[in-house]
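For this view, one protein chain was removed and the others were kept in their places.
Here is chain A:
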Amino acid sequence: MQLNHRVAIAILALAVSINASAHAILTDSTPKPNGSVPAGHLALMLKYNSKIDQARSRLILIAPDKSETPLAITANTGKPNELDSAADLKPGAYTIRWQALALDGHITRGDLPFTVTAAP
């Protein structure tokens, strides 16, 4: 039964990720939104249009089984508008749910969906 429902949820989740109508917006990322990357150790990077309080932002990795794992954010004063992290990932559909605190105090959140493919 759950298949249809899951499709519905996936569509809804996607809808949220497009809705970037708040202050800090994603200008670039690794992986790209809806992009795909080979399995293994992955460097994750989310780049914003404004300076971000890295210590008070959050990245959560949503695995294909919907389990949520917080990712450690690497402090990086040289790149004040980035949230950097890394993870070892197996093939499947993942989402990074991010919440960024811009230095001016505005909180924004969004989803970054991507696919991990089998290593070549």
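The rule is simple: contacts are C-beta pairs under 8 Å (C-beta built on N, C-alpha and C of every residue); 3 or more make two chains touch, one makes a residue touch a chain; residues count from 1.
Throughout what follows, contacts and distances are computed from a predicted model.
The protein name that UniProt records for the chain not on display, among "Spore maturation protein", "CRISPR-associated endoribonuclease Cas2", "UxaA family hydrolase" or "Copper resistance protein D", is "Copper resistance protein D". Mapped onto chain A, the interface with the missing chain covers residues 1, 4-5, 8, 11-13, 15-16, 18-25, 27, 49-53, 55-58, 80-81, 99, 101-107, 109.
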